[in-house]
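What follows is a set of notes on a single structure, which appears directly below.
All protein chains of the complex are present and in place, except for one that has been dropped.
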Amino acid sequence: MTRIASVQRVAMRHPGDVSGVAALPDPRSIVAILGKTEGNGCVNDFTRAFAVQALCVMLAARMGTTADDVAARIAMVMSGGTEGGLSPHFIVVSVSDTDAPPTGALAIGTAFTRDFAPEEIGRMAQVEATAFAVREAMAQAMIDEVHYVQVKCPLLTSERIAAAGAPVATTDTYASMGLSRGASALGVALALGEVAAVADSAIGVDTSLYSSVASCSAGVELTRNEVVVFGNSAAWAGDLRIAHAVMQDGIDLPAIQAALRGAGLDTGSGQLPPPDAARLVALLAKAEPSSTGRIRGNRHIMNDDSDINATRHARALVGGVAAAATGRTDLFISGGAEHQGPDGGGPVAVIARR
Amino acid sequence: MTRIASVQRVAMRHPGDVSGVAALPDPRSIVAILGKTEGNGCVNDFTRAFAVQALCVMLAARMGTTADDVAARIAMVMSGGTEGGLSPHFIVVSVSDTDAPPTGALAIGTAFTRDFAPEEIGRMAQVEATAFAVREAMAQAMIDEVHYVQVKCPLLTSERIAAAGAPVATTDTYASMGLSRGASALGVALALGEVAAVADSAIGVDTSLYSSVASCSAGVELTRNEVVVFGNSAAWAGDLRIAHAVMQDGIDLPAIQAALRGAGLDTGSGQLPPPDAARLVALLAKAEPSSTGRIRGNRHIMNDDSDINATRHARALVGGVAAAATGRTDLFISGGAEHQGPDGGGPVAVIARR
Amino acid sequence: MTRIASVQRVAMRHPGDVSGVAALPDPRSIVAILGKTEGNGCVNDFTRAFAVQALCVMLAARMGTTADDVAARIAMVMSGGTEGGLSPHFIVVSVSDTDAPPTGALAIGTAFTRDFAPEEIGRMAQVEATAFAVREAMAQAMIDEVHYVQVKCPLLTSERIAAAGAPVATTDTYASMGLSRGASALGVALALGEVAAVADSAIGVDTSLYSSVASCSAGVELTRNEVVVFGNSAAWAGDLRIAHAVMQDGIDLPAIQAALRGAGLDTGSGQLPPPDAARLVALLAKAEPSSTGRIRGNRHIMNDDSDINATRHARALVGGVAAAATGRTDLFISGGAEHQGPDGGGPVAVIARR
Partner (left out) sequence: MTRIASVQRVAMRHPGDVSGVAALPDPRSIVAILGKTEGNGCVNDFTRAFAVQALCVMLAARMGTTADDVAARIAMVMSGGTEGGLSPHFIVVSVSDTDAPPTGALAIGTAFTRDFAPEEIGRMAQVEATAFAVREAMAQAMIDEVHYVQVKCPLLTSERIAAAGAPVATTDTYASMGLSRGASALGVALALGEVAAVADSAIGVDTSLYSSVASCSAGVELTRNEVVVFGNSAAWAGDLRIAHAVMQDGIDLPAIQAALRGAGLDTGSGQLPPPDAARLVALLAKAEPSSTGRIRGNRHIMNDDSDINATRHARALVGGVAAAATGRTDLFISGGAEHQGPDGGGPVAVIARR
């Protein structure tokens, strides 16, 4: 018996619409659900929690268990924000056993950290617990090469700050999202040897420290980190392959094309031809505004816009570049890439069918 | 003596920063200034009027005349909205005489309509006056092939509606921007024979009627239409060429690449190589959300978002796709493409140096 | 045995936080739950559906029934938008029997119309059925004087429009929400003799026709109107009283004070003294921008702001005025007041403990 991963992309009509997921066979094989929901992706984005609640209630009924049990077993990683042309969708990741022979295919490992105290968020406690979880997930899934590590992490709210037992890393709720994502990414980097050491003072500050495969998303609905490691494994079966590349800035089309080719797709003269677009199962990328305020020398206004949050601009931009590359808009572009790729850039991973 | 057009792209640090334009030689040769300013591009975007005021005051001092005279002589087309990674900039278009021989180069013609009464906006009176102005500009500049027609048109405000002498086309100030742009675009289409006839009832309704070269932008600061026709002319000198294509939807990278190639640039395997990116002088495109709520079958949320206006999402998307194609972000992506290309798509024009 | 109404105001920490409602005794006596949630109150406000789902799942578990049954028995009226200082909260309305003598107290009556055909929405059929339901609810609860009528009404979707047996009132689904609210409010006005007659052509057009006690909200999940009438009845027991007044514009503090005094509170020299503020159980008001663009002659910018929806500005304004009057921020200020009070104003109702 070998293991085989399956990845299903399912449209949603609104954040509470889980009918597409309900129509999938075998809910017990699901290990993770990633969702791109249409909220603002920032502090008061409740589309993520709404989608999680709807998924848990529906799956609990289908699986004959409780919603809490579903939440404990399946990593739910909702990323808010479908700016520009991005299309809200779920990515349902399942693992099952098969009689088919191993093919060196996509492999998935999951792990959760313990719950964090408010004062641990954005600090070394979160870095180290994340690193431990990444190694645990890799070992469990016998992953040879890691191409994407999805981490869902908590944030600080006014209420959590008031409840903290010690000084928190920041009292700015929005800033806490970035620190939590950054600490989580550095945990991935530490686990994979991308950085040798990290200290509290580097988190959110030293942009030269980063992971090339981490994708971290902060949400108000959880208090622990949830880790899903995607890679290829000689021990797994199936026709899916994953590859990745690192965008050096927000308009790095060549990096996206490299990831697409790495997963076996033909990028042709620019946009994937329709047969290759149809073989694309998922594109997962991080987006963030460059802190310099510039892209290849020209000023952008993301950091100075008080009407639209900078991460929303960044997702819209990278979403447009990735749509140009793929001819699709159901792409998992996630904002806030602190310590996830270089300043203003970020990792991009591609899962494709052979 | 032959005529020669010059196109200068100038960064701005904020909407009132005209220092880059002030540094250009020979202000008297300027016939049009296009600006991409960092407002919301909607009803209460005052960055456009601010930029126009700053340009007029500065140029009046340089030219020894009044700000009103500058506004009457130079077509000022400010388009608000630099969502995603777009970079605020001015495009300064000048025409002068030269002893150089004609080369079949970029040619520019400008014309203005009369002032419109509030009740004429978004109606046939605006269509016909625009068509007349387009023909006048073409003849004046001896343009053989038209590739881009920039129209700046007025909108209705609560005050103008109250002052109208007859029922206006709409009492919704935001909707008036779309009707004014649509009527202007149909005027271009009528002038170029792209449509045979138009009626009031088709404006803003019949999306099958459109121009493939019109780009219309509504602004609170004017009461007439200002028309700038860009094309190639056997009678003009210089090393600039213009070409265009029509994006069928917001992620039509191949159309943008076709326009780039039409202007003599090498699109390579996706993004312009740096030498070709350096020869790109201007990319001008229209963006709008598809009214179907879908892009190639997948739902987008632009039309249902009450936090960010749909045109802002559309500009961000097309800006990302065009940045993927060119490797640049100082692109003139303008929102609101009513009757400017097919539903959800729009014209894209490219000016490049040979 | 007499009937007694109870009204509990319960804070929520986020739109899915129903712990406060879960802590209330006797869920079976609940007849309605009003909620002020922290979304944008516009098209893509999913906080309303999130709260309803959370309430239904929680109450179903407590009552030993299904979520669908809970939704069928309890009128759930979620109103999005807590701009300015407004505080998210639920208002839980219960009715039970008591041995106490009648006191002339707050009485609650509920009634439902038949299901509407799509072509009836926003038209006289909806007006008349609503009027009938209002009279039915009044009779059932023996209400002597009506002070507040909450109506939840359907809207048109693309699917319903396609299924219609006759032309619908509008093919714009967003506009259908306003027409449905307007027709419902005129139904209330007709039932209470506030207007003598209504015609299809007046719905959404003639702002001089309005109810002084109606508060209507449209939701996609129903096809009939659900009516909850709040008034005083000689036959009911308890120490709650309700009163109302009509704000003539958004800054009509004297009208709010009149409603407070009508419910037995002392408005003193401006703001309720703390003992009276503590006796205030609920303040329910409608807010909308004046269509004239002015308040007492001075321009407001609500209708021209493309960053913040006009209804959000209006709720913030009326919320501030009502907070000035009461010294509280947990107030039910709801947007979208078609035919609910005069243009730019709206009804305000107050429930207080004696």
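Going by the order they are written in, the chains are A, B and C; count residues from 1 in each one.
Methods note: a residue touches a chain if its C-beta (ideal position, glycine included) is under 8 Å from a C-beta of that chain, and two chains touch if they have at least 3 such contacts.
All of these numbers come straight from a predicted model, not from anything done at the bench.
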* **Listed residues B:D307, B:D330 or B:D343, member touching the removed chain** => B:D307
* **Selected from C:A107, C:V146, C:L280 or C:M302 as touching the chain missing from the view** => C:M302
* Structure fact -> Where C:L86, C:I121, C:A214 or C:A243 are the choices, the one touching the absent chain is C:L86
* To do: Just the residue numbers, please: which parts of chain B touch the chain that's not shown?
  => 13-16, 38-39, 44, 46-47, 49-50, 53-54, 57, 67, 159, 220, 307
* Structure fact -> Logged for chain C, residues touching the omitted partner chain are 11, 13, 38, 40, 82-89, 250-251, 253-254, 257, 267, 269-271, 295-296, 298-302, 305, 307-308, 312-314, 316-321, 323-325, 327-330
* Just the residue numbers, please: which parts of chain A touch the chain that's not shown? => 40, 42-45, 157-159, 162, 171, 173-174, 291-293, 301, 303-307, 309
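The working rule: only the chains that are shown with their structure count from here on.
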* Going by C-alpha centroids, which chain is farthest from chain B? Tell me that one. => C
* Considering chain A as a copy of chain C, what rotation angle in degrees (nearest 5) results from a C-alpha superposition of the former onto the latter? -> 175
* Structure fact -> Judged by C-alpha centres, the chain sitting nearest the middle of the protein is A
* Structure fact -> Cα centre of chain A to Cα centre of chain C, whole Å, reads 41
* In whole angstrom, how far does the Cα centroid of chain B sit from the Cα centroid of chain C? -> 46
* Structure fact -> So chain A residues touching two or more other chains come to 38, 307
